[in-house]
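Removed from the display is one protein chain of the complex; every other protein chain stays in position.
== chain A ==
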């Protein structure tokens, strides 16, 4: 997922440590005994696979949740399991702090999200949960805005309670796209990105980024990195997208339908007004005015 990957060990205090991840063999066996005869899961230390193979290699009594040694997880992060979390009672009180329940699996880059004092993170951090189609989510979001009318720029409003979150100013143009940007964390932050010369567009999650550099890096990863090369493109490619020194520039369509060069306005303002992105050939980008420039004929440097 754009910006949201397997949960890495860092950044989350809750319930972690290396305990509680592997189930002991005795726990496995006790489970097996309870199972009815319909189950033929062998409670052996090394599971005989139907194909005549066994995984071996120190898999030991683990039930597959962990591999051999914890050290093998070092580079790839750890999948948190049910044992890492306290069971959650749904009607827990809003204790004003970030929830201690973090959820494993795809999660937006934690570091980019600031924890507002009044809003627990809850489900809003997890990609694709609750399982509501983007189409429907969008309608909900757009409806809330339409109902309230355009009350002007009410800003991010950290003090609002979560249930008022839908009532904040949202991007709504009368156009119902399934990638409407919502400026509140936890909502759809996906915008379409197209790159000149590449027929298939992608979507990027703006909520997963807190800066232009991070966004540009993600886009560079998405469009410019080839699968077979293990070496990443030089890091400077990302900044080239932003300063106009590469063959491509990053542009965006704002809510008024105008195409702008990315990078001139403060990040949060950009997130609020962007409708979609386009990685445009610099040669075609002439005439695009940076948003706050006095004169319209200031142009980005042309490609060499």
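By our rule, a contact is a pair of C-beta atoms (placed from the backbone, for glycine too) under 8 Å apart; a residue touches a chain by one contact, two chains touch by 3 or more; residues count from 1.
Basically, contacts and distances are computed from a predicted model.
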Listed names "Cytoplasmic tRNA 2-thiolation protein 1", "ER membrane protein complex subunit 4", "F-box domain-containing protein" or "Immediate early response 5-like", matching UniProt entry of the absent chain: "F-box domain-containing protein"
Contact partner of the left-out chain, one of A:126, A:219, A:242 or A:261: A:126
Positions on chain A where the hidden chain makes contact: 1-2, 5-7, 23, 28, 31-32, 34-36, 38-41, 47-53, 55, 59, 63-68, 72-73, 75-76, 79, 81-83, 85, 87-92, 94, 99, 101, 103-106, 120, 122-124, 126-137, 139-140, 143-144, 146-147, 161-163, 165-166, 174-179, 186-187, 190, 199-203, 221, 225-228, 230
